[in-house]
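Sharing a structure with you now.
And now, chain A:
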Amino acid sequence: MSEAILAVVILLPILGGVLIPLLPFKNRTQMMVYTEGLVLIDSVLAITMLFQQPQGSFVLFRFTSNLTLSFHLDGMGTVFAAIVSVLWPLCVLYAFEYMEHEKHEKIFFMFYVITFGVTLGIALAEDVVTMYCFYEMLTLVTLPLIMHTLTREAVLASRTYLYYSLGGAAFAFIGVIFILIYGTTPNFTPGGVLDLAAVGDRVNILLLIYVLCFMGFSVKAAMWPFSSWLPQAGVAPTPVTALLHAVAVVKAGAFAVMRVTYYSFGPDFVRGTWAQNVVMALAIFTIVYGCSRAVKETHIKRRLAWSTVSNLSYILFGAAIMTPLGLVGALSHMVAHAIMKICSFLCAGAVICKTGREYVHQLDGFGRKMPKVFAAFTVAGLALMGVPGLCGFISKWQLVRAAVDSQNPLAYAGVAALMISALLTAIYMLTIVVRAFFPRKDFDYDTIRDVKDPGWKMLLPFAIFVIAIVVIGLHSRPLIQGLESIAAQLP
Partner candidate 1 sequence: MDAWILLPVILPVLAGVILLLSLAFDKKKNGGGQPDREPGAEELHSLHGYVAAVLAVSAALALAAALSGEHSVTLFELLKGIPVYFHVDDISRLFAIVISIVWLVVAFYSFVYMKHEGKEQRFYGFYLIVYGVLMALSFAGNLVTMYLFYEIMTLTSMPLVLHNGSREAIMAALKYLFYSMCGAYLGLFGIFFLYKYCDTLTFTAGGTLNPGLAQGNVTILLIAVFGMLVGFGAKAGMLPLHAWLPAAHPVAPSPASAVLSGVIAKAGVLAIIRVVFYVVGPDFLRGTWVQTAWMTLTLLTVFMGSMMAFREPVFKKRLAYSTVSQVSYILFGLSVLSPVGMTGALLHVVFHMVIKCALFLTAGIFIFQCGETRVEQFRGIGKQMPKTLWCYTFASLALIGIPPTSGFVSKWYLAQGALEAGVGVFGIVGPAVLLVSALLTAGYLLPITTSGFFPGGIVKHVKAEEKQDSNLEPSLEMLIPLAILAALAVLLGLFPNPLINFASRIAASVM
Partner candidate 2 sequence: MNFANLASNYEEAVAMLLFVIGFSNLLLQKNLIRKIIGLNIMDTAVYLFLALKGYIAGRKAPIVVDGVQSVKAYVNPIPSGLVLTGIVVSVSVSALMLALTIRLYRRYHTLDLDEITTRLKKEGL
């Protein structure tokens, strides 16, 4: 029965979240304690489970005899589940301080907590149908979070998000169907499940479907040409942008892409075909495109969002290399980017929340006034650039190692794109840092007299993330070994 915990960690936040607006909390503190407690308990449960590694699978529900909602923990799921269960409690903590002045807090936290469960559902899904279901559900439960402020932009943004996500899912759905029909099993199996005998002469069709499926799932990972929803969604409160649009939602897209690539269609099936070239070219283009847009953007959160677009395509690029090393690269960037981006987003959020300034040119001299926030931001920025010694370098190294190893000329181009992107990252991150720490000489600090560092609820996550960035950057061995052992399962 120990497998039941797989379902418990998913359902606990979903059900507990639904209760938030229903329970009669006397004051905000009670609600905070309940919410944080719920998330914390669940993430502790999840992490315990990750250490125990239950081997079996748990069937929650059967649509039909072969269509089930079932959960199983494997290596890749462990990585994703670990990321979200570590980040969620911290971001909830941060959200308490951030959301202090926003309306409809209870609704917000309800969906925020539910999303936790749904994301875990994606991570722990045993088969492609379960993943698809939770993937769709994720769209739905995150929608109110984007709409939260209910301004015109928020509504427009949420609409765009919805169209893109559902549209992507619609195309991904085709892929899911093909896996169901041409696969030996819907379950994720390292190396893929395609029954090549059944495929017969339909290889090209199947490759086309793979491309559709890849593109469909990568809508959530904001791959060009489906990337414009992400910067728009930046109107959401920062805890949402930080956690969902830097980690949970977008990584869910990348995760799904990796799942179908490495565990359903199988890398061997696609490697070396036109399909690989198509998806890789798209990822490479997005890497550069996202960065260029980020450089042009002056709104902080949107700039970071474009940066996310580019960085997610790093992951997709890793997935598109379709070698075990590529998987290692993609997964390591998934981990690294989660920490770096969430850290930088939280900093941006702290600035917006505490001072109401949203544009880069308004940040002159902030480094002096919010030293802790901007120190964290600088570290995150340097990590994003890939400065050695920080986690961004590690993941980039893994990605490029895979690309160089694959001996695919397009992958070489991808390496070049990564370098261009790193340069552009330097431009869009460091301009902020330089502005904040080194304002013009005639800058009048009186204009930002009231600016100061936020409280401990916000600072604690920063500290943890910065430490994580550095620790992973300096001592990446255990992480990489873990990821390599996952990749080693691929045939």
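Inclusion criterion for the candidates: all candidates are chains of the complex that A comes from, given by their letters.
Worth a mention:
The definition used in the following text is that contacts are C-beta pairs under 8 Å (C-beta built on N, C-alpha and C of every residue); 3 or more make two chains touch, one makes a residue touch a chain; residues count from 1.
Please read all numbers here as calculations on a predicted model, not as lab measurements.
Per the touch definition at the top, the candidate among 1 or 2 touching chain A in this complex is 1.
Residues 368-369, 371, 382, 385-389, 394, 397, 400-401, 403-405, 407, 409, 412, 415-416, 419-420, 422-423, 426-427, 430-431, 434, 438-443, 445, 449, 452, 474-477, 480 of chain A touch candidate 1 in their complex.
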